[in-house]
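Structure incoming, see below.
Every protein chain except one is present and positioned as in the full complex.
We just call them A, B and C in the order they show up, numbering each chain from 1.
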Amino acid sequence: MRISKGGLLVIMAFLTPLIVELRTVLSWFGIRLSVVETGALGLALIGAVLIWALWPSNGGTEAKLA
Amino acid sequence: MAMRNAYIDQFPKEARVIRAILWSSFLALTIGGTLGLIQGLHRTNVLRFIPSQDYYTVLTAHGVLLVITFTIFFLVGIFTWAVTTSLDRGVKDIRFTWGWYAIMMIGTLLVGVSILGGVVDQIPMNADVLYTFYSPFQAHPAFYVGFVLFVVGTWLAGFDWFRTWWAWKKDNPDERIPLPTFMALTTMLFWYLSSIGVAISILAFLLPWSLGIIDSVNPLLTRTLFWFFGHPVVYFWLMPAYMLWYTMLPKLSGGKLFSDPLARVVFVLFLILSTPVGIHHQYLDPGIAEGFKFIAMTNTMFLLLPSLLTAFTVVASMEHGARQRGGKGYLSWLKALPWRDPAFTGMALAGLMFAAGGFSGMINAGLSINYLVHNSWWVVGHFHLTVGTAAALTFMAASYWFIPQLTGKEIWNRSLGLVQVVLWFIGMTFMSNAMHRAGLFGMPRRTAEPQYQGFDFEPAVGTVAEIDAQVALGAALLTLSVYLFITNMVLTTIGGSTSDAIPDNTYAGTLSGPEDAPVIIDNLKLWTSIAVVLVIIAYSLPLASIIDAGGLFGPGIDPWKPSVVADPSLVLESVRGVMP
Amino acid sequence: MNIHTYEKTWLAVSMVLIVGFIATVTYGAVGPGIAMIDDDGGSIDPDTINDDERFNDPGVTHVGENEYEAAVVAQAWTYTPSEITVPANSTVTFYVTSRDVTHSFTVAGTNVNTMVVPGQISEMTVEFDEPGEYGILCNEYCGAYHHTMEGKLNVVPQDEFDLTELSTDASDEAQLGNQTTINTTVSNDMNYDLETTATLEIGDQQSLEQDVTVPAHGSETVEFAVDTTDLGTGDHDWTVTVDGHEESDTLTVTNATEGGDGDA
Partner (left out) sequence: MSSAIEKGVDGKHPTNETDQVRELDHDEYDPIGTAILVGIYFLILVALWIFMYFVEFLGNGPTVTGVLLTVVGLA
């Protein structure tokens, strides 16, 4: 764990406004995401955060060496 | 048994009153929140089980219960805690404290029953007038009497704190006013000043009019008097949240308040500037000259200053806590904050949402841009971030710290508390984001069915259906969050076990203390005088011109009782009848 | 006071922000010329609305070359008129007042928006450059059927716009051999005289024409005398056309012996 469980929960909650607003912002650049696409993007982001958070922090140095 | 030093141990009698007050507040939150869900589902056409004309009764109750009952009960409770804790002495006479609480309760019941009359035929009353009760809508006299009693109760509560402070001052003539007491007193001072507006509106005009003593009122005058009070009241809700951010958040973060003097300056600015801004709610009103509106805008914009200063001071205090707990780096210190504590996380998330609500407030404050957003759903999105999150979420979060202080019991389930505050944040993200966006394409607030026969709304992004779905989802999550909160509070109070591990009743220390603040900052008489002068400058000419143009009692305005609900086709007939 | 340098900087930056906001709004007033609703509209006793010169016949009036006035009366839960039509490339000054409670007059999806407070007249001037169709809605709670209160604003191309209205007074029935008249009143709300031709067509048989001059903000009645002998008995559809506006109805010509006492 790179972060406390409470911290992880808050980060995931904080992704909600980012994903919702990202969709609005993207539409100004002509990229229109459907609700399903936005949901998939959101899940991918949450997955990425989970992988980052659950990655063993002492394993990070080994990975760097390898 | 270890010596415990929670609030209930220090002030058992006061703890009892505050418990009763907070429970009144929580009850209002639960009912008001449930009504919010009914509205959210009705408006968005997800689920409609009440007739649309009853929507406005529900809306009136939702508004009054949440922005008046829930918030103000909570704040009189928390200010009683603040004054007694920081002065380290009890109230002068506990019977007086119970007395003003009883008056506020009677007021609440009168208002509540008269609103309920809108949907219950057996109650021969009606008050479907929304919380703004604009004339010529006329509510049952009980509504106005209840409202006045409630406000008088808050006045007496303020007197209670002032005389506790006066007694303390006699014993401590050379000491600075402790910060929490300073905050409670400055807040009360602008509350006294601003509630004069609504008192005159009700006692001189609306109540005699509803009793038939006078037969006409001037709608623009009573409306202006309402907003004389109606904007300061939002700071009345917000100041207890600010007090908690200044005095509790640094402590919960493990740090100290960055600057006590600046905190005092902020509250003095609120005292001075809260009232002469109300006309910004009337940017689109006829009968008020543009120059007066511009003055109101300038005052409003400068009122951003204390909030922007608060953002810095509070975040810096949190950062101080994080760094003392081992946090490092430019932003990595954020990880060192106590995110597992629902009291901390709830308040921090409330502050974050207030930053967003602050932005939409800046738009609302802009004079000309008001044409775009006035009375649209944008405004509803805005105040659900301010009173609905900055205040409400802070109050709920703070309860995870206060209820143990007041009961001597541990919170039933702190993890559930964390889930609850996070759920509020997510629900509010969906709901307020959608409301803001809907406002920008012109969807109005305060309407049961925002679908029209002759035209459709054209959203810039997505569809109206998507907006509706977001609001309904948000409303459901928020209501679930309220239920989780109330469940936790009930089970803590009735089922929780008395614990010795309750933390001591303390608030945050300071990095730069009151000794760094010039003595003049504690001169409440001076600041109150300046506030009065500013109010006179901002309001005397507009009020004079409104009375000059429309008369004190208006140009023969007939009362309109919303209880007389007619069939629309009959109404159309009557419309043809009055047409020339 | 012991204030940290960062916080002093933030204070200065905040002041810049506040002054910037006020400057933007000031620019809006002097640049694009945005004006706020103010007390120019004056006040009015709601009971006297029907006697008021402006509101006794609410609607659009031509006041200058490309300038129009639109008087609107709001009341629970309707606007009078409920549909407003103005030409593109025009400047329209709206005068809106309320007969009962507080309403709003809000053109959805635009910045045209005002509160309508009983006792007050909201005055606002708007330039319409492009043709378009807009909904009008009330955004201030005005009672149990508040959500049904709506109107329509049509901005039409200039060549499709006029302020001519017809109203026709004619008998439905006439006896064979008698004369009957079809009277059409043409009203003109432009501020110049309308010179045009009124045409009456009955079935395929008769076509009558009359030149008419309707004074500015006035009306003129055109009288068509119809000889029923030429028509013969039976139902005859007729149409009066003036300045592109039409009024139609049917005239039934009956036989004298069947038609009773014959004073149709």
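In the analysis below, a residue touches a chain if its C-beta (ideal position, glycine included) is under 8 Å from a C-beta of that chain, and two chains touch if they have at least 3 such contacts.
Remember, predicted model here, so these are calculated numbers, not experimental data.
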Omitted chain's touching partners, listed by label: B, C
Identified contact with the non-displayed chain, of B:Y371, B:F395 or B:W527: B:Y371
Per the touch definition above, residue among B:P12, B:P51 or B:G326 touching the missing chain: B:G326
Residue ranges of chain C at the interface with the undisplayed chain: 2, 4, 6, 9-10, 13, 17, 20-21, 24, 28-29, 32-37, 107, 109-114, 124-129, 132
Where the missing chain touches chain B, by residue: 5, 10, 88, 251-252, 254-256, 258, 311-312, 315-316, 318-326, 329-331, 333-334, 338, 340-341, 343-344, 355, 359, 362-363, 366, 368-369, 371-372, 401, 414, 440, 501, 503-509, 511-512
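Note that only the chains that are shown with their structure count from here on.
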Distance between chain centroids, defined by C-alpha means - chain A, chain B (Å): 34
Touching residues (chain side chain B, partner chain C) in the complex: 52-53, 56, 59, 128, 130, 134, 136-137, 218-220, 223, 258-259, 261-262, 282-290, 293, 297-298, 301-302, 304-305, 308-309, 312-313, 316, 362, 365-369, 371-372, 374-376, 441-442, 444-450, 452-458, 512, 516-518, 545, 549-550, 554-558, 560, 562, 565-566, 568, 571-572, 575, 578-580
Complex contact set, residues of chain B against chain A: 335, 337-341, 345, 349, 356, 418-419, 422, 425-426, 429-430, 433, 437, 460-462, 466, 470
Chain A to chain B touching residues, read off their complex: 3-7, 9-10, 13, 16-17, 20-21, 23-24, 27, 32, 35
